[in-house]
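Below is a structure I'd like to ask you about.
One protein chain is absent from this view; the other protein chains keep their places.
For clarity, chains are labelled A, B and C in written order, and residue numbers in each chain start from 1.
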Amino acid sequence: MTLPFTHVDWAAIAPLEVLAATGLLVLLLDLVLRPFAPRALSLGIAILGTIATAVMIGQQYGTNVAAFNGGYIVGNFSVLFGGVVLLGTLGALALMGRGGGDRESAGTIALLLWSACGALLLAGASTTMTVFLGIELLSLSLYCLCGLADRASAREAALKYLLLSSTASAVLLFGMALLFGASGSVSLAALATPAMVGNPLFWMGSGFFLVGIAFKLSLVPFHAWAPDVYEGAPLPITAFMTVVTKAATIAIFARFAYAALPSGASQMLLLPIWIVAGISMIVGNVGMLAQHDLKRLLGYSGIAQVGYILAALAGTTRLGLRYAFFYLAVYAVMNLGAFAVAAALSTGDAEEGAKLETYRGLGARRPLLAAAMTFFLLALAGLPPTAGFLGKILILAATAGSGYLWLAALLLVGTAISLYAYAKVIMAMYRPDHRVRTVELGTSAPLPWVSLALCLVATIAFTFYPLLPTGLFPLVK
Amino acid sequence: MLLALVLLPILAGSAMLLSRGEDRRVYRGIGVVVALATLAIAIAARSDDWSVPWLRAPFVANFHLGIGTLAFWLIALLALCTACAVLAVDSARPRALVGQLLLLEGTMLGLFISRDLLLFAFFYDLMLVPVFFVLLERGEHPRDAWRYIIYNFAGGLLLLFATAAFGVLHGTTDVIGTAGNAISGTWAPWIFWGFAIAFLVKTPAFPLHTWMPNTYASLPAPVAAVVGAVQSKAGLYGFFVIALALMPQEVARYSGTLIVLGSISLLYGAVAALVQTDAKRVVAYSSLSHLGLIVIAIATQQPLALAGAALYIIAHGLFTAALFIGLGYVEEREETRSLARLRGIGAKNPRLAGALTIAGLAMLGLPGLAGFVGELVIITGIVQSGNIAVAVVAVISVVLASAYVLRLFQGIVNGPVVHDLPVRRDLSWREGIAIAPLLLALLYLGVNPHAVLAGGAVAIPRAPLSSTSGVSTP
Amino acid sequence: MATSFAGVPIFYYEALASILFFIGLTGAIARRNPLVMLMSIELMFNAANLAFIVFARAWLNNAGQIFAFLVITVAAAEAAIALAIVVVVFRSAQQVDVDEVRVLHG
Partner (left out) sequence: MANPEHVMGVVGSYPLLVALWLLPLFGAILCWAFGPQLKRAAGWAATLIAFVAFGLTIASWGAGTQSLNGALGADQPLVSWMPGFHLGLLLDPLSLLWACIITGVGALIHLYSIGYMEGDSAFARFFAYMNFFLFAMLTLVLSDNFVGLLVGWGLVGLASYFLIGFWFYKPSAVAAARKAFVINVAGDVGIMFAIFLIVQKTGSISFGNAFAAADTYGPTLLLAICISLFIGAAAKSAQVPLHTWLPDAMEGPTPVSALIHAATMVTAGVYLIARCAPLWSHDGNAQLLVGTIGGVTALVGAILGMVQWDIKRILAYSTMSQIGYMIMGVGVGAYEAGVAHFFTHAFFKAQLFLGSGLIIHALANEQDVRRMGGLRKRLPFAFIAMLVGVLAICGIPGLSGSFSKDAVIQGALEHGHPWLYAVGIVTAGMTAYYMFRMLFVTFFGKYRGEVDPSELGIRHPEFAGTATHLADDGHEHHHAPAWLMNVPVAILIVPSIFAGWLLYGGANSPWHRFFDPQFGVGHFVGVPISEFTTTLVTLACVVVGILIAYLRYGTKAAREGAIERLRRESVGMSPILANAFYFDVALDALFVKTSEGLGRLVSRVLDPHVVDGAVRESTIVTQWSGALVRSFQTGLVRAYAVFLAVGIACFAAFYAFHGVH
């Protein structure tokens, strides 16, 4: 028996193979060289492997290949979303280079890479089967990653994430089953037929499918896990989750919304998502108030930011997808930047950078880091000269342009609230009268600084050279 | 040149913030040189035009810079105010303050020379940041920083929304400096009010003003001078180059509402200023009153009123800056701003008292100073547009202005010397030079308003109300 | 699309799968023991599997069956990871009542 797949198929997923192999290599080297190999070696190999993967993905730009019977489609869409996924992976790896405790082992690095593999798969997945495979690869690795720090909170995060996410996966899977029942095919493209409009199986299937997606995107009311898990997980893993999971899931959602829906039903069918996106913008931003943990705060922020991205997709216009991608990339950069600052501050055993306590009076003690943190927080709020500003205006243009004024209004309200919350952190850093708690700060490792600088440059550069992607379509074969 | 105009103060300010050291003379010197250099560049680059593409979708947007007529005067005002404010800085930590002042100048310069709506919105939000940080680090209460940023950012968001919608509907945002009824139809009111509310917050006008007294009172005097004098004009400038130039029909349609808001601001600010005990708050509320008059002038769209508004924008900037700087000197000497405690400066520090007097007189619209000409021309225009009742309200506010200015000024300057307080030195040369140019400019414009009026502040392109054509280039 | 399978209408299979799914969902929500919750989740997975197989038969498309195999594999991996995590939690907390695991909140 020969495999039904050709070299074309394997070439299409070659980047994934490289990434997975890098993970294996890291593990093996660690096994062989454990007494000698410093963790820096594992980290270096992982970073190199990720960069190599990124290069390979980059070479796929402009091609359009459907591999594995249309299960995995290589195109600008997959390349760009894959790019964001790898960006997030690189960012997380860079954070692993922080000083102090909670050091990740080679196993963690390998798991992270494999998790990224799952995310990459999602960027190109165009059948329910590949979607499920990608999501599970991504999630299963993450369950482990969350719990790998030796803290009760990390274990709790892992358990909560595991239980809730598995439930959501099951719901998603059941939705896929119903969709399969509706169309008789695992292909997403098969759903985009007018016959589906009147098919109850299709509607119910889509409903369960979207619940799963909404859970992974941590939209309200499926968001409850996110703050807890983000707070409990180690810093790099949280950064990874806020960027990579969201990017991959947005990719799936976009492909589903743009390519898998019969044109007559798509707006009604997606309406609940727009509604929960709108609610998320408010709840996420409101939830940020009165937090004491940066990871938790950014977790809430992520809830709202995903809402913004979805707002750009509302109306499923082609332009909207471009802006959504742009904002996603910008969000990834500024979010990673904020995490990088936290990592640069985490020099002891207790992840000081994750505690807002550390930021009191930081403006006087670490002016550069405080300035950088301020910059990223203002970027998240959408103030110029950051790309967050441009991203917001593009989203507004898309949302208003497709007639979802109420969503635009919620976005404005949510953004105003978000500034309130971010400004509280900034205030803690700069108000002279805030007691400076003596959280001892050691010297930072170089990697977070590099990451921070790159994010900073990118956040500004995106403002002046907005990378609005072209050639995203078609999304399915 | 134009790019250098924006970047020079921003880079200089950033460099200052990153530098070390707290030598007042050095930072002040650099700051003044930079501010004056921007003025020189602005004069040299008055007819330049610089454009680089930015966005092509969802609408065309360019990094388009150019100096309009009103903008030129505002830039001159800004550079002058910044130079004076920098010179007036007497903080123990001058580095950050001067740096923030330069950043503020740079961002506002960017705003005034933007020829693109998106760029305008960009700088509109950006210029909040330096002020926010000054409020944070030196403000009297964290609440003031909150209020400032939340109010203004909310306004900025509406501007953002309006800009996005404008761009989508019109196809391009590269429109500042042109005129025409760019937007019509069901969207027009939404877009107009997006712009208008943003501008009214910034100006500020009733009922969006409550951030302002706290902000002005809380800011260090030099920054308050620049914010009160120039930043508050960003909204009015927006009214001129955006609302009036691009949506005159909407302005006409909602002129009633704007006039009512302006009139309420006018009286509200005046009576509130009458009973404040904090000297800076008196000036703050007076600003509400005076700028309300400009809002009315804009709403009437009467050429004479607009000419007066342009002049009054400059005049108000000059006397507000001079007053804030002067009150800053008073506060440095007496360590209080409470009118209940201040008195007798006139006997102790006659030069300071003289400076305060001239600034105060300009504020109350003394004939012969610039404020008077602006008021007179604006109200003449208002009468010409047929709003006699509004003109009556306006002149009542003039009388109230004399009452609160005298209360402020007499409270500080007059009265017996309090003998048990140490006699502080009078204005030094530096302090004098920091306030004198503003006063001289007030006198000059009062005697020769032609300089601004004939200089073409009125010549901002405006579309005829009946026209429904698209954007025309000047 | 076939309407019945082994003499039983497809709808009945769908109904059964749905019932299984909701039983699983209820279990996953209502139980306090993580092991039981995991079992409930497995039940939901299997409800989906049943649906896949039935629909594969109905559409005569064996992708559904392949999907079911895939799900079984994934479920196995998931169970392994889940048990590991539960054990880790148990080792440190000495109990496995999920209601007692609430360091993280707010």
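To be clear about the criterion, contacts are C-beta pairs under 8 Å (C-beta built on N, C-alpha and C of every residue); 3 or more make two chains touch, one makes a residue touch a chain.
Keep in mind it's a predicted model, so treat the numbers as computed, not measured.
K.L.:
The chain left out touches which of the shown chains?
P.N.:
A, B, C
K.L.:
Can you work out which residue in C:Leu16, C:Val88 or C:Val103 touches the chain that's missing from view?
P.N.:
C:Val103
K.L.:
Tell me which of A:Met129, A:Leu269 or A:Val425 is the one touching the absent chain.
P.N.:
A:Leu269
K.L.:
Any idea which of A:Pro15, A:Pro227 or A:Pro466 touches the chain not displayed?
P.N.:
From the options A:Pro15, A:Pro227 or A:Pro466, the contact with the absent chain belongs to A:Pro227.
K.L.:
Among the options A:Phe325, A:Tyr420, A:Trp449 or A:Phe462, which residue touches the chain absent from this view?
P.N.:
A:Tyr420
K.L.:
Identify the residue among A:Thr127, A:Ser141 or A:Asn199 that touches the chain left out of the display.
P.N.:
A:Asn199
K.L.:
By the contact definition given up top, give the residues of chain B that touch the hidden chain.
P.N.:
Contacting residues on chain B, toward the hidden partner: 147, 150-151, 206-207, 209-210, 213, 268, 271-276, 285, 307, 344, 346-347, 361, 364, 366-368, 372-373, 376-377, 379-380, 382-384, 391-392, 395-396, 398-403, 406-407, 410, 413-417, 447-450, 453-454.
K.L.:
By the contact criterion defined above, which parts of chain A meet the unshown chain? Give residue numbers in ascending order.
P.N.:
Chain A touches the missing chain through residues 159-160, 163-164, 167-168, 171, 199-204, 206-208, 210-211, 214-215, 221-222, 224-225, 227-228, 268-269, 271-272, 276, 283, 286-290, 417, 420.
K.L.:
Could you list which residues of chain C touch the chain missing from the display?
P.N.:
Residues of chain C in contact with the hidden chain: 25, 28-30, 32, 98-99, 101-106.
Definition applied: only the chains that are shown with their structure count from here on.
K.L.:
Pick the chain whose C-alpha centre of mass, unweighted, sits closest to the average of all protein C-alpha coordinates shown.
P.N.:
Of the chains present, the most centrally placed is A.
K.L.:
Suppose each chain is reduced to the average of its Cα coordinates; what separation in Å results between chain B and chain C?
P.N.:
So the centre of chain B lies 65 Å away from the centre of chain C.
K.L.:
Which chain A residues sit where two or more other chains touch them?
P.N.:
Not one residue of chain A touches more than one other chain, so the list is empty.
K.L.:
Touching chain B in the complex: which residues of chain A?
P.N.:
Those residues of chain A that touch chain B are 319, 322-323, 363, 378, 381-385, 389, 392-394, 396-398, 400-401, 408, 412, 415-416, 419-420, 423, 426-427, 430-432, 464, 466, 468.
K.L.:
Flag every residue of chain A that touches chain C in the complex, lowest number first.
P.N.:
128-129, 132-133, 136, 140, 143-144, 147, 152-153, 155-160, 162-163, 166-167, 170-171, 173-174, 176-178, 180-181, 184-186, 201, 227-229, 231-232, 291, 296
K.L.:
Of all residues in chain C, which touch chain A in the complex?
P.N.:
Going through chain C, the ones touching chain A are 1, 14, 17, 21, 24-25, 28-29, 34, 37-38, 41, 44-45, 47-49, 51-52, 54-56, 58-59, 61, 63-64, 66-67, 70-71, 74, 77-78, 81-82, 84-86, 88-89, 92-93, 98, 101-106.
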